[in-house]
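Some notes on the structure that comes next.
Here the complex is missing a single protein chain, while all its other protein chains stay put.
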Amino acid sequence: MVRVGILGASGYIGGELLRLLLQHPDAEVTAATSRRHAGEYVFRVHPNLRGVTELKFSPDDASKVVESSDVVFAALPHGESVKAVPRIADAGLRVVDLSADFRLGDKGQYPVWYGYEHPRPDLLEKFVLSVPEINRDQVRGARLVSSPGCMAITAILALAPLFRERSFGVDRDHVVVDAKVGSSGAGGKPSLATHFSERYSVVRPYKPAGHRHSAEVEQVLAAMAGERVKVSMSAHAVNMVRGILVTSHVFTAGPVKALDVWKAYRSMYAGSYFVRLVRDKQGPFKLPDPKLVVGSNFCDVGFEIEERTGRLVALSATDNLVKGAAGNAVQSMNLMLGHDEKEGLTMAPLHPV
Amino acid sequence: MVRVGILGASGYIGGELLRLLLQHPDAEVTAATSRRHAGEYVFRVHPNLRGVTELKFSPDDASKVVESSDVVFAALPHGESVKAVPRIADAGLRVVDLSADFRLGDKGQYPVWYGYEHPRPDLLEKFVLSVPEINRDQVRGARLVSSPGCMAITAILALAPLFRERSFGVDRDHVVVDAKVGSSGAGGKPSLATHFSERYSVVRPYKPAGHRHSAEVEQVLAAMAGERVKVSMSAHAVNMVRGILVTSHVFTAGPVKALDVWKAYRSMYAGSYFVRLVRDKQGPFKLPDPKLVVGSNFCDVGFEIEERTGRLVALSATDNLVKGAAGNAVQSMNLMLGHDEKEGLTMAPLHPV
Amino acid sequence: MVRVGILGASGYIGGELLRLLLQHPDAEVTAATSRRHAGEYVFRVHPNLRGVTELKFSPDDASKVVESSDVVFAALPHGESVKAVPRIADAGLRVVDLSADFRLGDKGQYPVWYGYEHPRPDLLEKFVLSVPEINRDQVRGARLVSSPGCMAITAILALAPLFRERSFGVDRDHVVVDAKVGSSGAGGKPSLATHFSERYSVVRPYKPAGHRHSAEVEQVLAAMAGERVKVSMSAHAVNMVRGILVTSHVFTAGPVKALDVWKAYRSMYAGSYFVRLVRDKQGPFKLPDPKLVVGSNFCDVGFEIEERTGRLVALSATDNLVKGAAGNAVQSMNLMLGHDEKEGLTMAPLHPV
Partner (left out) sequence: MVRVGILGASGYIGGELLRLLLQHPDAEVTAATSRRHAGEYVFRVHPNLRGVTELKFSPDDASKVVESSDVVFAALPHGESVKAVPRIADAGLRVVDLSADFRLGDKGQYPVWYGYEHPRPDLLEKFVLSVPEINRDQVRGARLVSSPGCMAITAILALAPLFRERSFGVDRDHVVVDAKVGSSGAGGKPSLATHFSERYSVVRPYKPAGHRHSAEVEQVLAAMAGERVKVSMSAHAVNMVRGILVTSHVFTAGPVKALDVWKAYRSMYAGSYFVRLVRDKQGPFKLPDPKLVVGSNFCDVGFEIEERTGRLVALSATDNLVKGAAGNAVQSMNLMLGHDEKEGLTMAPLHPV
């Protein structure tokens, strides 16, 4: 039984970590911190856990967490994690960080995208950005792991095989990543933008340009392509709570065949339980849709080819709180501990929902 | 490992039985029949199960199901079940029926509510209408079990303790059961009424009077009260897929105290994991809401008292496909087999969703 | 051209008053006050009005409003209106108040329901609670008018004819009013309860007992019945922005015929354009549904009879911001000015929406 601590357990990602880890066969949650809710029952904040656990939030006290845990999940806001995580890492614990603070390998990118100088570039070198379907072996050996942003991992899983397969000649300058995101990605803090009357039925382009997740996607794709890739990302808020659909539009040097694209995906994701290739001939379920992965750790991936314009449209869907965050983090922990990566993560999606 | 067959596995309740039973630690699904989809992969109809199972629908052949199963779940439409189930029951298999065809103990009620003479009144006597939180011991010993309608079980769990406690003097002639139901309760068949453009954002009173589930509720409440109870049920379609909220308005002979109502619920549901009593002082989660049980087998129950009008408002919420159907059925099977009733049913609800 | 001022124009009801009055053929909006947004363009807060008006919010200065207006609409919170309205009334202007501060005729009810002693009982006597379909003549002659709460007016329009017709013998002690309400009724202020991730897909019983609108409904129904009526109201938040469905469950002394109920409604609402009687034989539009009145001043009313339980279920639907608030207020103004009550209010609902 591995002892697990969760920093920032009162947010939506924290809640999802609790849902997964409280039911994980090999984990025991020993601490769930929350500055604001310390002392309260966890189920007051995460009402789904009423009757499931009598756990209370503990105060934001890193030394206590260090004492009681073998693995620490940090679900803190960007800028907070970079303050809290180093002492845990320095204490030798395994860490899975869910913020952006340890995702970028190049310290020079932090001032550009996040507006601060990274205080611990040494840690940046040790952290592995974990997408197990791509770098499983690296994650297996790691003690410090970072989980990508929800849009980033969803885009990466659709795009990586296309850049890996050099024969497609994917144009590295015109990569359009158009993301449609549910409200839970924005967290649990009320505001006018998230007020139900204003948020219901929207298709709101909340970040059409300059999205920070671009940096993570570019980092991984460049590793795949062996050359720099420019990612043009746009993010839209849509009318649902859980889920992301990423539509990636890329252009190929010449015509590509569906069969070859299919093979590129197959060869990359053979043996990866959590990536489902979805490309039926017809019907409402023929391509990825976040509705069909709700509650699960699946990432559905599919594609279509438009010969006329030389375009390949790759589609990928996740539950942003699971494969886009807590699920990928638990999968990473499983690997770090040498366990089956599926442990505690095989719940099927709900349908219809 | 108990061998399980599912009749009518292509509907929403069938899909939910599959979700639960494919992940049940002690069950093996040996047959999932569908007249229309025989031979097709289950995941073409239930896209959540893609990657989870390679099972195909089998034809609607009762004798094959009898051969390959120890327990049979019948998720057939009313009127179909009564044709298919008898031969399975006669063959000595355990049966959990999810239709209305074996719910009413009094054969005289079938012509009144369902428009047919029941062909097997002998079976009606043997079937137990299963609400484990109320008649667990009966279910434990039964070989033939019927699971109540989704609205019925949700109403029953809120109302039974109030009628059981005679000191409240609940008025048996003015029991208003106002139900708000998600779309999945209406099944998977498209129609103008379920066409998205017509169904989105509705609060549609689709059955304000004469709802058939009244009969089941009256049957159970009369057993509790020791006297006839008249239930005035109204059903509304609301803008969600999963879930039921039942608002039950009853009137008491004199003033009742919250503490006593609380005790009545406690005493009935002590030891019942799947009923959660919800009555916080404040906050958006202070009373039952179907949003907070999605995906789980929980039934949340709460209440408020309005002294001025002598009214007690009981509130209950379920996921209509789980505690309102497939979950209650699996719970019943667990009991019939002498297992822990929670087996395979402890998944926490999703939140937010 | 009547000069119109709006107090509290930045809320949702204020916005709806602006939408209606800016397009009203005989009205000119001369002032739209907002403490918080004074000096800002109206369309920054009400984005639907971008391109429609260049009006700016004016400060909360009653004397200026008095100078520039002939009629004043007060869309202030309860407790605020009672402070601002008297000086406008005393100045001799026509007032349409949309708060609860002048709705109840009996000053003794204010401490009970709103927790304060009413400072101007003399005004209470002068204010007419306006439901034009019921007391059109009174409204026509009034200078001071109060518009009922959205749930109240919706319930009243369904129930008044039933109490007016004494031969039905409606039981005055068991009147259950079960309301399902969209989010806009809760106003524009963000909170955890209205945070999209928490509010989406709910059926949340936010006020199962003790709702303040009970008092208004009882006041009007008592006038109809000639005797005291006890109203048992429960309010639920449902997953939509605009609209209310009220399901009113009443019990009759003996059997009543559908034809007679139909006549009772007809005789009361003949000549009332904004009440539509809806009772088709079949189809998804056979009974009232708030979806079908969105954007309009209609109140749809229908009913069903359940002989077995002696119950009559009356159903009524409004757009809470129009007939439930701003539309009824403008209709009242039209009458006060001796105009056609439909003026500026004949926009059809949107469908589908």
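Order as written gives the chain letters A, B and C; numbering starts at 1 within each chain.
We adopt the following convention: contacts are C-beta pairs under 8 Å (C-beta built on N, C-alpha and C of every residue); 3 or more make two chains touch, one makes a residue touch a chain.
Model, not experiment: these values are computed from the prediction.
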item	value
Contacts of the hidden chain among displayed chains	A, B, C
Touching residue (missing chain; options A:V231, A:V256, A:V275 or A:M347)	A:V231
Options B:S183, B:S214, B:S248 or B:S316, residue touching the unrepresented chain	B:S183
Listed residues A:H24, A:K291 or A:K323, member touching the removed chain	A:K291
Chain A, residues in touch with the chain not shown (by the definition above)	171, 173-174, 176, 178, 180, 192-193, 197-206, 208-210, 230-232, 234, 236, 238-241, 243, 245, 247, 249, 251, 283-284, 287-291, 304-306, 308-311, 313, 315, 317, 352-353
Interface residues of chain B (partner: the chain not displayed)	12, 183-184, 186, 188-192, 194-201, 240-241
Touching residues (missing chain, whole complex) on chain C	12, 15, 19, 22-23, 44, 46-52, 183-184, 241-242, 273, 276, 278, 280, 283, 285, 292-296, 298, 300, 346-353
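Here is the rule we use: only the chains that are shown with their structure count from here on.
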item	value
Innermost chain, taking as reference the mean of every protein Cα atom displayed	B
Leader among chain pairs (count of C-beta contacts)	B-C
Mean-CA-position distance for chain C and chain A (Å)	46
Approximate Å spacing (C-alpha centroids) for the pair chain B, chain C	38
Residue list for chain A, restricted to those that touch at least two other chains	12, 183-184, 241
